[in-house]
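Below: one structure in structure tokens.
Entry: chain A
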Amino acid sequence: MVDYLIYVILPQVLHGLVWGTVIAFIALGLTIIFGLMDIVNFAHGEYYMVGAFMGYTVMSVIPNFWIAVPVAVVAVALLGLFTEFVLFRRLYGRDPIFHLLLTFGLGMMFREAAQLIWGADTRRIEAPVTATIEFIGMVYPVYRLLILGIGICVILLIWYVLRYTSVGAKIRAVAQDRTMAWALGIRVPVIYTSVFMCGVALAGFAGVLMSPINFVYPTMGIDVILRAFIVVVIGGLGNIMGALLASLMIGEIEALASIWISPTIAETLVFIILIITMIVRPAGLFGKAER
Partner candidate 1 sequence: MGKLNSGSNITRVILFHAVVLAVLAILPLFLSTYHQKLAVEAIILSVFAMSLDLVMGYAGIATFGHAAFFGIGGYAMGVMLKFLFPSIWLGLILAGFCSAVLALFVGVVSIRAKGIYFAILTLAFAEVVYRIIFHSYNTPLGGSDGLVGVPTPMLGLGPFEINLKSTTNFYWVAVAFAYLSYLVCKLIVSSPFGSILSGIRENENRVPFLGFNVKWSKVTAFVIAGAFAGFSGAMFTAFKSYADTEQLSFLLSGKVIVMDLIGGIGTLIGPMIGAVVITVFESIISTHFAAHNIIIGAIFVAVVIFMPKGFLGLFAKKDRNE
Partner candidate 2 sequence: MFFEVKELCRSFGALQAVHNVSFTLDEGTTLSIIGPNGAGKTTLFNLITGVFQPDSGEVTFKGARVTGMPPDKLCHKGIARSFQITNIFQGLSVFENIRLACQGRKATRRMFSHVSKLKEPIEEAEKILDLLGLLDLRDTRAGTLSHGDQRYLEIGMTLAAKPSLVLFDEPTAGMTPMETKATIALINKLKGMVTIILIEHDINMVFAVSDRIIVMDQGSVLAEGLPQEVKANEAVKTAYFGEEI
């Protein structure tokens, strides 16, 4: 019994934790952007993809992972700035369904453009750390633990910025009531642009960080976007803490469920959890009541 706990359950809990952090990374930007500007960003996965490809490109010139990461993040942020400035800006205040259409089209363009620029092959980025450690009878790659660590740091940082800084207060003010915030002298368009940049930069960051594990290819965004959406919705759209908890929950459920049931059923289970969550709490598990 104790053996079962230590050698079967515990490693799965760890997997779930690491995997949950990874999902949270992608979901965070999505939920921040929605919470602030009501944009349902279907192209979020494509920013994640661009981040990974940028990392790959830098790595092929300067083979140093820790240079590639900031360059890629900045590049994606600039792409975010450009798209926000040229496209999203024109849509504020319109029905979210238009954002959906816009990001749907944008995603198609990004995917195809990536295929034109980099080709359709799967690329690899070597992990900067390849060591493994022995851990309760399980060999565990250090790089994954590193991601877990970085993830926790980034999440704490975001939480700190939003909660305790004046920028964070402004962002929360705009999210609460855009008109009022504007009247109080907060420059709403600047906040929008910068938050959008940060949101997609987070996706780009996740893209490079994950590329040693998930590899780099043009359609990689599609593979993550649904999962990220589920997490964001279960957590309550726009609710950062909710998205975090939901990510960990989904990671753990999938990891633990796969001990006993087939992984495909576990994956479907995630959707069923989503459905049940939303029936019981229509605004998400951790969401406020109707907005």
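Definition applied: contacts are C-beta pairs under 8 Å (C-beta built on N, C-alpha and C of every residue); 3 or more make two chains touch, one makes a residue touch a chain; residues count from 1.
These made the cut because all candidates are chains of the complex that A comes from, given by their letters.
All figures in this text were calculated on a predicted structure; none of them were measured in a lab.
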item	value
For chain A, as assembled in this complex, the candidate in touch from 1 or 2	1
In the complex with candidate 1, residue positions of chain A that touch it	40, 42, 87, 90-91, 94, 96-98, 100-102, 104-113, 115-116, 226, 229-230, 233, 237, 264, 267-268, 271-272, 274-275, 278-279, 282-284, 290
